[in-house]
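Left out: one protein chain. Kept in place: all the others.
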Amino acid sequence: MLNNYLPILIFLAIATAVALVLLTLGSTIGRFFAREPADRDKLSAYECGFEAFEDSRMKFDVRYYLVAILFIVFDLEIVFLFPWAVALGDIGVAGLIAMVVFLGILTVGFIYEWKKGALEWD
Amino acid sequence: MPDTMMNLHSIAAAVPEIYLTAAICIVLLFEAFVGAKRPGATGTLTLLVLVVGAALTVAYADVAHRVVLFDGTYVADPLAYVLKLAGFLAVAVALLYSRAYLQNRDILKGEYYVLSLSALLGIFVLISANSLLTVYLGVELLALSVYAMVAFDRESGVAAEAAMKYFVLGAIASGMLLYGMSIVYGLTGTLNLDGIAVALSAPHNLGVILGLTFIVVAVAFKLGAVPFHMWLPDVYDGAPTSVTLFIGTAPKLGYFALALRLLAHGLAGVTVDWTAMLAPLAVLTLVVGNVVAIAQTNIKRMLAYSTISHVGFILLGFVAGTVNGYGAALYYTLVYVLMALGFFGVVILASRKGFEADKLEHYKGLYRRDPLLALAMAMLMFSTAGVPPFVGFWAKLRIIQALWETQHLWLVVTAVVMSVVGAFYYLRVVKLMYFDEAPESLPDTVRSFGVRFALGVNAAAVLVLGILPAPLLDLCARVIH
Partner (left out) sequence: MLVEILFYIFATLLVAGALGVITARNPVYSVLFLVFCFVNSAAIWLLVEAEFLAIVLVLVYVGAVMVLFLFVVMMLDINLAEIRQGFTRFAWLGWITALAVIAEITGVIWRNGLGGVDVGRGFVSEPANYSNTLELGRVLYTHYAYPFELAAVLLVVAIVAAIALTLRRRPGLKVQDISRQVAVRAEDRLRVVKVSAEKRS
């Protein structure tokens, strides 16, 4: 079975090699030929020509996380659906019922979050 | 291909879990559609759900023998039946006590009740677990619900901190549990606890000690045994008192079942090893719990350390490693849950809107302000201290008997000495209530009749079960076989 994944391994090896070569080239030859490696203006922060106004870290609305967490929950639901779809022919009615119950429970959760307004952005 | 289309009759033993899952869905939908209009309705519905659940459990889950369902991942036996009934009862009483408290702190929301039901489902899953997979799912279901409950009061910084500590340390413990389980699975080749028990009865099983160590650490953490107890006082103290009441009671049933199913059943082949690991933990737990409790000025922290010391006693029942020991541990757990419901209930009733009765000095002169509450608390404290006519005495006696039978003399001595040390701070509460003057005018206690009646029954049960200990003792001895 692992033979099927041989192309990916080769791809991985080549990608790693290319990345290593580029990094080495950049850090050796590039540094060697650069005229002024540490120019003051080159190292200064660039933000539309101004100095940075403030720290990039700031208080962030917690609703972003809520949306992300809700996404992950339903992402996992899809993960569970995948092997089920592949094996449905073998597992028959028992598998169907198991999945209906599973989806039913999650649908209750979905109705709840919908009614609570967790999906709205007001 | 196994045909898992079971007829409905065969899964009757799993009615508590099936019912509770359906009930969680119904309560959640009720909360989504009605909750915003009527704040208290979800709580009432939840109490109803618990009562119906207990009735259904009595009707369907009272199995005479061990029944294994769902391809070996689920087990129903008399022990599970007793623990599940106790679980329904404990959660119902806890929610009943905490209602006014939730209302006063503006956290009377339907989610609180949904989370307590899902925590109860987690406890049931642990109680009926017969596979490492179900054990883990039960632990996570319970823990996830409880983390959210601790953080439920969003205005409280202390609660958020407690929830954070609980979550981070709990996640580490879950990691330990998983690591230990994966080693055990790798060595035995099965997730099923029956299968593991069979595999470990063969002589060549020494490597399993590695996995066992991690499992023991995780169980000790979940129970709150020293030195894995650090989270417990902070969580008990920081959480809203209603949540302290919740996590101090019903989850103990689940964690007792966790220890019993995992260690005493699945890993029975290496009993010698895990009793050797638990014995020093139990002694440390007893000593640290009782000694540190003396120094506390906050009653929630004091009761938290008292919980730790009781965990020590429960672990001693496991250390005995015999059926009698497990029976004594079961009895102790049930009795402890009953007493914890009572004393945390008193703390809740002594609190009012904008006032937490969480300092010991808030109980000074309670007798003059509210004689009935003081009497209930005094009975509960005497029982917790293990004073004879009360039920706490029998619980301690049983553990000590089990240790005596297995010739653990040093442990008997430690247990007795630490009981005496523990009696000091329990009786100090009684002294504060009856013989000290209240320093300033403290707010009145809660006077709602229903809740006070329930608390009275709770305190009376401690006395009645202490005078007539035989039925519960026999029950515990019977179901553990």
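Per-chain residue numbering starts at 1, and chain names A and B are given in the order in which the chains are listed.
FYI, contacts are C-beta pairs under 8 Å (C-beta built on N, C-alpha and C of every residue); 3 or more make two chains touch, one makes a residue touch a chain.
This one's a predicted model, so the numbers in the text were calculated from it and none came from an experiment.
Enquirer: Quick one: jot down which shown chains the absent chain touches.
Expert: Its contacts among the visible chains are A, B.
Enquirer: Which one, B:42, B:98 or B:131, makes contact with the chain that was left out?
Expert: B:131
Enquirer: For chain A, which positions touch the chain that isn't shown here?
Expert: On the side of chain A, residues 1-5, 9, 57-60, 62-66, 68-73, 75-77, 79-80, 82-88, 90-91, 94-95, 98-99, 101-103, 105-106, 108-110, 112-113, 116-118, 122 touch the unshown chain.
Enquirer: List every residue of chain B that touches the chain not included in the displayed model.
Expert: 1-2, 4, 21, 24-25, 28, 69-71, 73-74, 109, 111-112, 114-115, 118, 121, 125, 131, 133-134, 137-138, 140-141, 144-145, 147-148, 151-152, 154, 186-187, 202, 204-210, 213
What we mean here is this: only the chains that are shown with their structure count from here on.
Enquirer: Please tell me the distance, in whole Å, between the geometric centres of chain A and chain B computed from their C-alpha atoms.
Expert: Chain centroid spacing, chain A to chain B, equals 39 Å.
Enquirer: Under the stated contact criterion, what part of chain A meets chain B in this complex?
Expert: Checking each residue of chain A against chain B gives 90-91, 93-94, 97, 104-105, 108-109, 111-112, 114-116.
Enquirer: Over in the complex, which chain B residues touch chain A? Could you list them?
Expert: 1, 3-5, 21, 25, 28-29, 31-33
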